[in-house]
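Only a single protein chain was left out; the remaining protein chains are all shown in position.
Then we have chain A:
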Amino acid sequence: MNPLIEINHLSTHFHTGSGTVKAVDDVSFRIHPGETVCIVGESGCGKSITAMSIMGLVEGPHGKVVNGSIQFDGKDLLRISKEELRRIRGNDISIIFQEPMSSLNPVITIGKQIMEPLMIHQRLSKKQAYARALELIELVGIPRAEQIAESYPHQLSGGMLQRIMIAIAISCEPKLLIADEPTTALDVTIQAQVLETLRQSKEQSNMSIMLITHDLGVVAEMADYVIVMYAGKIVEEGEVTELFERPKHPYTQGLLRSKPIIGQRTEELFSIPGQVPNPLELTESCYFHDRCDSCMDICRTRQPELKQVSASQRAACWLYEEEAQHE
């Protein structure tokens, strides 16, 4: 099966007063139709910037996609005109952000905000768009659609707003939905509702989802394929069951071990020592080396490449490289 979107060697840099931050550093992956790919990592690892780069939302003059290509539907999203990109955004690829409160316009009714993309991208008349908006509100599990369509964002709760965001995002039946921490700001019981809504809308239209999250529980529940990022780079990727059962990279292993799990209490939680490196002070090395239990000499001086380590997994770690053993 051909991939829906193929990202090759994507690099996004930010120029700051004290140096260049490589927020996304040579990242490649692909998403197939109907697949859910989760990108996990801690704050500052570049997962959101990857999403922003795909959507063409990295803002100059400080931030810039400096290298790579994003193949979607036979086009390179980084090299098409603004007008073409506008037609794809919201139509073929749409995005949901973390904060539903700040992603909606406070002075326009919910109904109008759902109708807008329908009228622009699908060329529906006002009447048709309104009818479709009501359908969408019901589709994401909110009752009393007509009343909701007339209300303003401040009248709804966070969980409802996030479902409205999903309604807007799926309104044009996109092929790819990017969801950037869609449930982080929500309570667990509401999170369960929103994840359920995402799953249902995916089943109905066979769209692909790129889900960005820091919560490994959410990953296990939603993902088909998982990508783990650390300091701007992919350190490990693989099929979800395989990756959770046999994580290869020490960082993935550490992440999985440090999450407290209900019903599996231990006297002391495992914790990864130290903290994420300063992105301005990165040198040629494995970026994880100073927090790693199995750090070797080579880890301090050379960067490992992402290589196949099992049938469905790839990891960037010298532990799995023959070169390292020879030195």
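Annotations
As a convention for this text, a contact is a pair of C-beta atoms (placed from the backbone, for glycine too) under 8 Å apart; a residue touches a chain by one contact, two chains touch by 3 or more; residues count from 1.
In this section, contacts and distances are computed from a predicted model.
From the set "Yip1 domain-containing protein", "1,2-phenylacetyl-CoA epoxidase subunit PaaC", "Peptide ABC transporter substrate-binding protein" or "SUF system FeS assembly protein", the protein name that UniProt assigns to the chain left out of the figure is "Peptide ABC transporter substrate-binding protein". Across the entire complex, the residue among A:Met101, A:Ile120, A:Val276 or A:Cys295 in touch with the chain not shown is A:Val276. From the options A:His154, A:Lys259 or A:Lys307, the residue with contact to the unseen chain in the full assembly is A:Lys259.
Although one chain is not drawn, the whole complex shows that of A:Val65, A:Leu216 or A:Leu319 it is A:Leu216 that touches it. By the touch criterion stated above, the residues of chain A touching the omitted chain are 42-43, 157, 159-160, 187-193, 195-196, 214-221, 223, 240-241, 244, 254-256, 258-263, 265-266, 268-273, 275-276.
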